[in-house]
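Here we show just some of the chains, and they stay where they sit in the whole.
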Amino acid sequence: MSASYRLSEIAAQFGGRVLGDAGVRINQIASLEAAKPDQISFLANSKYRSQLASTMAGAVILAEQDADSTELPRIVSDNPYAYFARVSALLNPLPEVKPGVHPSAVIGAGARIDSTASVGATAVIGEGASIGAHSIIGEGCCIGANVSIGCRARLYPRVVIYQECEIGDDLIAHSGVVIGADGFGIAMDQGRWIKIPQIGRVVIGNDVEIGANTTIDRGALDDTVIEDGVKLDNQIQVAHNVRIGAHTAIAGCVGIAGSTTIGRYCRIGGSAGILGHLKIADHVEIAAFTLIGKSIHEAGSYAAIFPFSSAEDWRKNTVHLRHLDDLVKRVKTLQHEIESLKLKS
Amino acid sequence: MSASYRLSEIAAQFGGRVLGDAGVRINQIASLEAAKPDQISFLANSKYRSQLASTMAGAVILAEQDADSTELPRIVSDNPYAYFARVSALLNPLPEVKPGVHPSAVIGAGARIDSTASVGATAVIGEGASIGAHSIIGEGCCIGANVSIGCRARLYPRVVIYQECEIGDDLIAHSGVVIGADGFGIAMDQGRWIKIPQIGRVVIGNDVEIGANTTIDRGALDDTVIEDGVKLDNQIQVAHNVRIGAHTAIAGCVGIAGSTTIGRYCRIGGSAGILGHLKIADHVEIAAFTLIGKSIHEAGSYAAIFPFSSAEDWRKNTVHLRHLDDLVKRVKTLQHEIESLKLKS
């Protein structure tokens, strides 16, 4: 299926030091446990070093400190995990784009689709939209009027982008993604909610990936902005006028409320949340399931996870949370009483 | 792009007291920070009053107590935020509906589509469905058999409504919304789950908005009901047989379990949850990230957020939660011992 490469050819392309038989042929990548003799594996964490003894892999990618832990043909790299990613991309090239517009697609007036781009079956491209070179618009995608999409985009089936949004190069958007829906803007007036028109856009930089069923709302007045290199997992909700800084990575099911600005190189764990109108500094790590309710001005790790236990223990301990203030007061009283007793004794 | 209006024309239409030059022309709305001289801005919160000094806006909407805080042409309103919403709607009218059914749409036998309605490319309308006057069914929407949709609905691309559901007037449903999928009804029988047919419907009142990728399940036996004026943000999950009272607003990623009834004019924060078979009174506010596990019988604000801190502090403090019951017992023991000591001293 895949082409095969000698270890020496791989190292010639990606660097690293080869130890052992550089002529071994590799045609796929696999975990240490599952690898076969024509496959290469990797050790990204010395903790799993013991698996080297039993792996059937034909070769291994590993770090300097693990270089002598096996006799197998191997490539020594500064960053085995990234090296593995590159080798995997070599062995698993993306399917070739077949340029052209499927006859069942519906193309609006004035849309500009690069001749090297591909538009899948039943996709709908709005009036005045533009699709850059080598981009793939998957089956059933709906691209709104005047949307601009850069080069080499890969939109999987059923992505929706609302009108006027602007997308850089190399976007990957998975199925069910919705970009540019109205933000949640309502004003209460005499017992009824009035809708606030959402007249901003979503502007997305280069090299962004967006997971399945993630939603990014358009801005109320100004734009919602996703900077270069941001990676979003599935089912994330990004509200209107949020800005996510370059190279920030966010795990699944996170919710980010309106007008919050997140810095660069942040990492946010699954199902975390960030309230609205906050600023999060660069290089902030937020644990899974943690709600951030105030701005964070310093890089670092933050958490707010309630620890789980057996339901029985949980019940026994948790009942006191509703009386914590009382407990603190009792302890204060005890301190005073002991001070008095000490004076007397 | 937009038409322009004199301040006097705006006040003639929406009320309010004009101060300063009523002849200034306005063609767009913007924030105080971003507004240009042909744009109007607003001050909804006196906290931001200082921004009035530096804004380039041509006019401002503000409240009585801020009326004298600027020399700019201005409209004084009881509710500047709602006023701003109205002016924005005036300046940003919805695109005109082009009535008619796109040739690529698929219309089931017996479907009744009002002649003023619009059905987009690749949309599918089921047998016996009815679409009211001036409604827009976006590209790729799937409307099930015998669904009834009222007037002036705006369904964005790829909304799905399952068979038999009933929708009032003025629905806005964003892309990826699923209305009427089966509720999660299963019964364990001899080691296997049996599916419980979900034979209720979803019934939605007038003037409801539903955000992208939100799901509302059909009832198991009776209907799931969304009353008039309810506003739902993105990625909300509404389980079977829930009832949401009129004019309640719910932020993104909230989950509401089966058969729960929520009152009128409630406000529920992002990623909150409500367990099943509960009753929530009118005018209840629930904080973000809060799980409601019991019925709430009184209006008011409720919360259950675990406070975040640096991961280090979090670890140090949180370890004690698993021993809270023990701590409380120790404090009780101390109290007894001190009582004894006091008697002796």
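Going in written order, the chains are labelled A and B, and every chain counts its residues from 1.
By our rule, a contact is a pair of C-beta atoms (placed from the backbone, for glycine too) under 8 Å apart; a residue touches a chain by one contact, two chains touch by 3 or more.
Being a predicted model, the structure only gives us computed values, none of them experimental.
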| item | value |
| --- | --- |
| Per this structure file, total copies of the shared sequence (2 shown) | 3 |
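Heads up, the rule we're going with is that only the chains that are shown with their structure count from here on.
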| item | value |
| --- | --- |
| Centre-to-centre distance between chain B and chain A (centres being mean Cα positions), rounded to whole Å | 25 |
| Footprint of chain B on chain A - complex, ascending | 104, 106, 122, 124, 140, 142, 158, 160, 162, 176, 178, 181-182, 184-189, 191-197, 199, 213, 215, 217, 221-222, 235, 237, 239, 253, 255, 257, 271, 273, 275, 285, 287, 290-293, 300-307, 309, 313, 316-321, 327, 330-331, 334, 337-338, 341, 344-345 |
| Contact set on chain B toward chain A in their complex | 28-31, 34, 79, 81-82, 84-86, 88-89, 92, 102, 104, 120-122, 138-140, 156-158, 172, 174-176, 207, 209, 211-213, 229, 231, 233-235, 247, 249, 251-253, 265, 270-271, 288-289, 305-312, 314-315, 318-319, 321-325, 327-328, 331, 334-335, 338, 341-342, 345 |
